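Only one protein chain is missing; all other protein chains are in place.
When the chains are written out, they are named A, B and C in that same order, and each has its own residue count from 1.
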Amino acid sequence: MLKGKGIPIFITFLVGMIMIISFFIPHKPFGDIEKISLNWYSIIAGFTMLLGVDSLIGMHFRKLKRKDENWFFSLVLILGFTATVVVGIIETVRFGTAFDDKSYFTYIYNYFIVPLQSTMFSLLAFFIASAAYRAFRARNFDATLLLITAIIVMLGRVPLGEQISPYLPKFTEWIMQVPQMAAKRGIGLGISLGALGVSIRIILGIERSYLS
Amino acid sequence: MGTTIGIWIAAGLTLFIYSFLYKDNPFYKFAEHLYVGITAGYWIIYTWAYVIQPMLLDPMIKNKQFILIIPAFFGIIMLTRWFPQISWLSRWSIAFTVGMGAGLGVTGAIQGFILPQVQATLVPLTGFNFETFNNFLIVFGVLTTLIYFYFSKEQKGVLRWGSKIGITFIMVAFGASFGYTVMARISLLIGRIYFLLSDWLKVLR
Amino acid sequence: MLKRTLLLIVFLILSISLFSENDSLIFLENQTPFEGFAITGKDIPNDGGGGIEIEWSFPDSLDNFFLTVLRKDEAGNNSIVATDLLVSSKQVRDVSSEEDPSRVKDGTKYYYTGILSKKMVDEDFLNMLISKENGYSKNGIYIFNNDTFYVTAETDAIISKASWFNLSRIPVVISLILISFVFLYYLNLAKSGKELYIRKINGLDAVEEAVGRSTEMGKPIMYILGIGYVTDIPTIAGLTILSRVSKKVAEYETKILVPSYDPVVMTTAQEVVKEAFTEAGRPDLYNKNDIMYITQDQFGYAAGVDGMMMREKPGAVFLQGLFFAESLILAETGHSIGAIQISGTTETAQLPFFVAACDYTLIGEEMMAASVYLQKEPMMLGSIAAEDLLKVFIMVLIIVGFVLSIFAYGFNIGIFKNLFDLLARALQV
Partner (left out) sequence: MNFFIKLSKIDRRFIYLFIALVVVLPLIFKPKFPVVVSKPVQDVYDYIEKLPEGSNVLISIDYDAASMPEQQPFLEALLRQLFKNKLKPILIVQWQLGAPLGTMGLEKIAKEMGAVYGVDYINLGYRPGYVAQMVGIGKEIRDYFKVDYRNIPLDSFPMMKNVHNYNDIALLVGLEAGSTYLAWIEYAGGRFKQKIALALNAVSAPDAYYFYQSGQIVGLVGGMKGAAEYEVLVDKPDLAVAGMASQSYSHLVIILFIVLGNIAYFIEKGMKNKEGGK
């Protein structure tokens, strides 16, 4: 009885309904329910983080043990992880928070994580070019329209466009504010209705694939 | 000194990541695994410092907010996944979190998007001019786009034409937002090149 | 005339007091700078309590003056609500918050006073006013060290209270009731056995082909859920599609890899895949290690998934969920290894990149409806039909609004203006 899908489906229903009803009640404690629930999610996720780390480190540990082809890199990952956690703990003890300006934890953040983040992010400059080259072919009317709009807007965004015609940047703005906005709004309305559908299917237990 | 070493580390990692553009290689593998390892560790500490301590322990111990036993309970039974005999308990936590998402989804969709966006489409016209034409175009675009997302009838007749025009609007929008983003992406690259050329190699001045 | 004379006197006194050394104070009782010099307060409606709103409406010429607001409670304790507000801001809220929970308590009587000044308020003067002995019960003009301060009379007692219903959200309640009816109607219809239809969605017919081809090549399937949490609807939608895809995967006896960004999403995905494999009669093929956590860093996740793609070389890549800037990093890498890619997201800013880099893309609501399409159960189809009816409602609303607007503003007809405003206000949230 306890093991079945019954209780989880009831929990989902109950929590979902509480969320919806509280939305209309400003009185405590219902008024802050959205904030509270997101905090609670963070707490649950905080515990679950242990499962995640177990999954990640476990996988690389197995690779290491098997002497997998890339075992060395698995070692790098495990060492990187361990070092960060150890430094984090030491600095938490030393400064009260690992996020202190002078802590080595912050150093790791500034000189390892930040450059890695921004470099990965900047790969997009290359990928956006290769994707455009490959995909923007005038296969049919819609594809042609897509590539022409893209080119116009690309030109309209740089000083070059202004030199070709002063109207180009203005036209770009118009495209962004009128047809672009219309389609975005239409897509957005569809998404909201779709979200309603998904939520209601979940709350009413019609969709239960997330439970085994 | 620490800064100089830091800059060399940062520059090295930057180049390692860029080497991926040529092909997968040991340098990228090194940077990638280091990145994943470090950030996984970073998030553990982050979760402690910004979630478990301030959201759970402090309020519970200092302010006696025992209601927090509920999320703690669901968090802990998530960990029953380590013990196959009782791992079914973790489904309760999953049901709890999914329920929160679904509940927030309902009111969020109505208040956060549907009502304000429909309202935004209702614009007082200022007379028969270019602005009115633009408003008409927006209304027309929203309607045809919505027709494209009409699922429960076969797309024939009016629906077919409507959804065709809708997809045209969608394609224009995609082209525009693609083109609009290029500049920001190139800026990111310029930023990294700046860093390499000025902070590291010091050739820019 | 009288006022001018008075002001002249004030200035005279002011200039005389320039020569005095110590703090000087001159008080002119009951004098006001203009007719109706007062502030008002009221409980903030539709809130959870602990909040009072103070308002004032002074002549425009005073817009650049400052107003300091003080509060006195039942016990006669004085405190400062806010100092040196610009008069033009017209209102201030005195609200208890998490950081400062002791400001306003529900059910207690509070009295407010305002101090108007041209310069910023003097701290010594303020301290003197709020000190318990003096109180600030007296309104009038104070001249303190040559600066003039106009003090209003106390407001009436104001009590803050919490509301049990947020009236400003009535449009949402009405919409919600309407929506519930539409859904219940169609769900009942579906239950009673009425056949419901769903149109073809490009890309979803390719799921079978993608899984099949991948199996033929002896390559695994990769399913990427993006960087959302379980509380995000697109992530939930991605998980429901995962369930249908994994069923196919189990039928083809191949392998599915699910690298995750959030640990809760990971555990949920494990449940989803396990259930799908069990339903397909192949629980033996399920391996929970194939659904793994990577890291909760946006680009760290992208780097990890990219590396995994390069090494595992999946034959099919699904990108279904919430994606941000990492979308194109993943999709381009997926393309470079020659995988069939089926993507879908609700992030409109990322859709163009998916369209450019993937073989098939589910746009917004198509992705939300995908799980229904892949498992055409009557109840599920009923919910899609309900969504569509609501879509028609929205379209009608927009058309009506537009037509009203033409009559109201294009042809300048008064009654339509009223109707139009009514409609716009009805949607105000």
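In the analysis below, a residue touches a chain if its C-beta (ideal position, glycine included) is under 8 Å from a C-beta of that chain, and two chains touch if they have at least 3 such contacts.
Note that the structure is a prediction, hence the values are computed from the model and not measured.
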Listed by label, the shown chains touching the absent chain are A, B, C
The one of B:Ala31, B:Ala95, B:Ala109 or B:Ile186 in touch with the missing chain is B:Ile186
Logged for chain A, residues touching the omitted partner chain are 101, 114, 118, 125-126, 128-130, 132-134, 136-139, 147, 150-151, 154-155, 157-160, 162-163
Those residues of chain B that touch the unshown chain are 21-22, 182-184, 186-187, 189-191, 193-195, 197, 203-204
It is residues of chain C that touch the chain not shown, namely 64, 66, 84, 86, 120, 336
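The criterion applied here is as follows: only the chains that are shown with their structure count from here on.
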Here the gap between chain A and chain B, centre to centre from mean Cα coordinates and rounded to Å, is 3
Touching at least 2 other chains, the residues of chain B are 17, 20, 29, 31-33, 35-36, 38-40, 42-43, 78, 81, 91, 93-94, 97-98, 100-102, 104-107, 109-111, 114, 118, 121, 139, 142-143, 146, 149, 170, 173-175, 177-178, 181
Residues of chain C that touch at least two other chains are 169, 172, 176, 179, 229-231, 233, 236, 264, 267-268, 271, 293-297, 299-300, 303, 311, 348, 351, 353, 355-356, 363-365, 369, 384, 387, 391, 394
Listed in rising order, chain A residues that touch chain C in their complex are 20, 23-28, 30-32, 37-38, 41, 44-45, 48-53, 55-56, 58-59, 62, 70, 113, 116-117, 120-121, 123-124, 127-128, 130-132, 134-136, 146, 184, 187-191, 193-202, 204, 206-207, 209-212
Per the touch rule, the chain B residues reaching chain A in their complex are 2, 5-7, 9-11, 13-14, 17-18, 20-21, 26, 29-45, 47-49, 51-52, 55-56, 67-68, 70-72, 74-76, 78-79, 81-82, 88, 91-114, 117-118, 120-121, 134, 137-146, 148-149, 166-183, 185-186, 188-189, 191-192, 195
Residue set of chain A touching chain B in the complex reads 2-3, 5, 7-9, 11-20, 23, 29, 34, 37, 39-54, 56-57, 60, 70, 73-74, 76-85, 88-89, 92, 97-99, 105, 107-116, 118-126, 128, 132, 141-143, 145-154, 156-158, 172, 174-193, 195-196, 198-200, 202-203, 210-212
